[in-house]
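Structure first, then comments.
Here's a slice of the assembly, chains where they normally sit.
We just call them A, B and C in the order they show up, numbering each chain from 1.
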Amino acid sequence: MAHSGFVDLGFAKVDIDRQRRRGFSEAVYCRHKTVYQIAAIVSQLLKHRQTILFLTKLDKRKFLYLKSRFPLLEYSEIAQIGFFKKKKARRHAREVLVICAGTVDIPFAEEAALTLEIMGNKTRRVYDVGVAGSHRLLHHMKLLKKAGVIVVVAGMEAALASLVSGLVKVPVVAVPTSRGYGANFKGLSALLTMINSCSPGVVVVNIDNGFGAGYAASLINNT
Amino acid sequence: MAHSGFVDLGFAKVDIDRQRRRGFSEAVYCRHKTVYQIAAIVSQLLKHRQTILFLTKLDKRKFLYLKSRFPLLEYSEIAQIGFFKKKKARRHAREVLVICAGTVDIPFAEEAALTLEIMGNKTRRVYDVGVAGSHRLLHHMKLLKKAGVIVVVAGMEAALASLVSGLVKVPVVAVPTSRGYGANFKGLSALLTMINSCSPGVVVVNIDNGFGAGYAASLINNT
Amino acid sequence: MAHSGFVDLGFAKVDIDRQRRRGFSEAVYCRHKTVYQIAAIVSQLLKHRQTILFLTKLDKRKFLYLKSRFPLLEYSEIAQIGFFKKKKARRHAREVLVICAGTVDIPFAEEAALTLEIMGNKTRRVYDVGVAGSHRLLHHMKLLKKAGVIVVVAGMEAALASLVSGLVKVPVVAVPTSRGYGANFKGLSALLTMINSCSPGVVVVNIDNGFGAGYAASLINNT
């Protein structure tokens, strides 16, 4: 059924045209899917030579099963991502910087950073530089100036994205996180902060969507 | 007490008039009910010859108990529906198409599809044809054109209902699902998308309400 | 450019394929459009023989200008709809019933009823039968039983849709309205009520979307 651009498994229509159409193969969102469903999808993607593969929001238990089926599968527990191999980073491209505001935001920052690396970007991490101690950010001004794109990951009041954007010439991809409590309402507060940024150049993805931020930043870095 | 149109069990007033009045017997919503309550209600419905029976949002544990009491009871675990038997499909009626956007939406799509079958509709499933790879949908244009009604089940941004409706002459019953994360806010995002559809002909039911969609689609298909 | 299925006016791509594809020509949503934009779109639709035409949310001032350009244009001020002519009602089809809860909901009920008539349905109106005096509804039981589809329009707590659905065998298309005050939050309350209906067979359209309800009810009535 390859001529239709997808393989029909009944419970899934695997989009084997995606690599041609979009440059990267279909990412598999693993929460709410069974390991058997994931394994069947992965088999098809491999069979149809979709070489770069993302399994997002993949918990460890599911990974261990998949590993037994696909021994080459690699995994980052903190980022909850399974993947086959990273693309080789392009030599001359600019570095992408992934910044997060607090230690608790690291899982989503790692999700973004790993996605960037899998897609072949030189990636650098600067973590825990929230606005409560802004000297920690300003200390890294050189890295800020050098980056081709910046991903900013922050929960609670999420002020960091605007501050960073105000200092640089490049686009900032902002990831609100659900980390916090009380009136953060599972990330709503951080989302609204970032969407209302007064600094042009900030664009936003879904709450906790490190993968989407990394993916978009990679597209931007390779424009 | 049958002349009053219901049987009074104290904790429930079983509506044994419903088949006459509405064409189908009362559906029993099983979440938050004990198996003993469900069993007592089912007994009365059977006793008063309410031949088609839906037990919705029925988990497996409750089903197993009920099966021991009512050996003819059938069950779909994925759809979380218990039922006695399917009506025979009307020969000349049009087919109903049940479409879902992602694999994770299948439980609610199956709930709709099974409801349609129980009510006697020829039903066809096309799953995992979300807008991120719209060729998968367009590949099935013939089925879209042939259907008498279409049920569209989608979570996240739920764009599929409008896209489908724009291609066909028949009503689309849209089911927003709670599947997704972050700013989907347990299906609120998908609900708002579908309610705001710019394509006339889209009507909407509750989040995750596959049963309601199937029921309405069956009524529509048999108008 | 007709072979592409649309006419490109720059500010609009008039969908002249819609009548073939969907059975009815494109409806023109007139709020936020200038009369000049509307007139240009209407010209193209007429030129390409899209015979049935809806101009929705059209205020009187805009209508008067359009009337000077298109003398055959008809108008209902209460329904805020401009149209060219009604389709002849099909002789043998069932009647569609449009019910509203209060006098203040009539504009949206009329929008639905007129849409139904333009699309060729026998349409009957029963207005102001809200649940605060339910004998007014029960008095019309014969009409309820006779209808092929029912449109229920209600604001405030919008309880009417469930009550009606519980009495009939046919689908109910529910229109929440923004009429009310305080905690109705511009129709949010009515929308949530209708979406949460405990009566299977209720489907919902957008707040104040009488046109969408009439359109969907017509599709249903002609399935």
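The working rule: contacts are C-beta pairs under 8 Å (C-beta built on N, C-alpha and C of every residue); 3 or more make two chains touch, one makes a residue touch a chain.
Keep in mind it's a predicted model, so treat the numbers as computed, not measured.
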item: Copy count of the single sequence across the entire complex, 3 present; value: 8
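By definition in this document, only the chains that are shown with their structure count from here on.
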item: Category of the chain touch graph - line, ring, star, complete, other; value: line
item: Most centrally placed chain, judged by C-alpha centres; value: B
item: Of all other chains, the one whose Cα centre sits farthest from subunit B; value: A
item: Inter-chain centre distance, subunit A versus subunit B - centres from mean C-alpha coordinates, in Å; value: 35
item: Intercentroid distance (Cα basis), subunit C paired with subunit A, Å; value: 44
item: Subunit A: positions in contact with at least two other chains; value: none
item: Touching residues on subunit A, where the partner in the complex is subunit B; value: 4-6, 10-13, 15, 17-18, 21, 26, 29, 31-33, 37, 41, 57, 176, 178, 186-188, 191, 206-209
item: Complex interface listing, subunit B residues touching subunit A; value: 102-104, 106, 127-129, 132-133, 135-136, 139, 179, 181-183, 185
item: Residues of subunit C touching subunit B in the complex; value: 21-23, 27, 94, 148-149, 166-171, 173, 191, 195-197, 200-207, 211-212, 215-216, 219-221, 223
